[in-house]
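Complex shown without one protein chain; remaining protein chains in place.
For chain A:
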Amino acid sequence: MAAAVRGRRFKWSLELAAAPGGRPRGAAEGRGPLGFAERQLGEGGVHESDKILMEKRCWDVALAPLKQIPMNLFIMYMAGNTISIFPAMMVCMMGWRPLQALMSLSATLKALESSSRRALQGLVFLVGNGLGLALALYKCQAMGLLPTRPSDWLAFVAPPQRMEFTGGGLIL
């Protein structure tokens, strides 16, 4: 009856887990899913390669800012020193990205937690970002955006106080 009902519901069905012997469906549970191995895998070897990978991944994270630098240098060279919208945007991005990275430093450090040379990687990351920032600053300086010269503060120079008063002219 049940088979008849099933036969009515599905036109056809395939049971992959079914043994060729035509065992009932409920017996498959004890055997495990497809690709299930009864035997446990060797613990040591797999753990070793994972760690190396992890280390590598951490180094990738730490070295990312440094790797950016040559690219940035190239962009800087191409952008030139004139102040227009694209160079200005580039400089902004160049400055903003390291800043952002530095602000989310704790998150990055957490990501590096698993690494054994955490301190070194953190330092490299810091240095890389610092260099990026310095590069952006240098570009700003080259573009004349930093108020480093007296001319930039000229508008705030107060007129000197007058010490003497004179008056007169042609005799009336």
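Heads up, the rule we're going with is that a residue touches a chain if its C-beta (ideal position, glycine included) is under 8 Å from a C-beta of that chain, and two chains touch if they have at least 3 such contacts; residues count from 1.
By definition in this document, contacts and distances are computed from a predicted model.
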Of the options "Integrator complex subunit 9", "Gamma-secretase subunit APH-1", "Histidine-containing phosphotransfer protein" or "ER membrane protein complex subunit 1", which is the UniProt protein name for the chain that has been left out of view?
"ER membrane protein complex subunit 1"
Which positions on chain A touch the chain that was left off?
144, 149-152, 154-155, 157-172
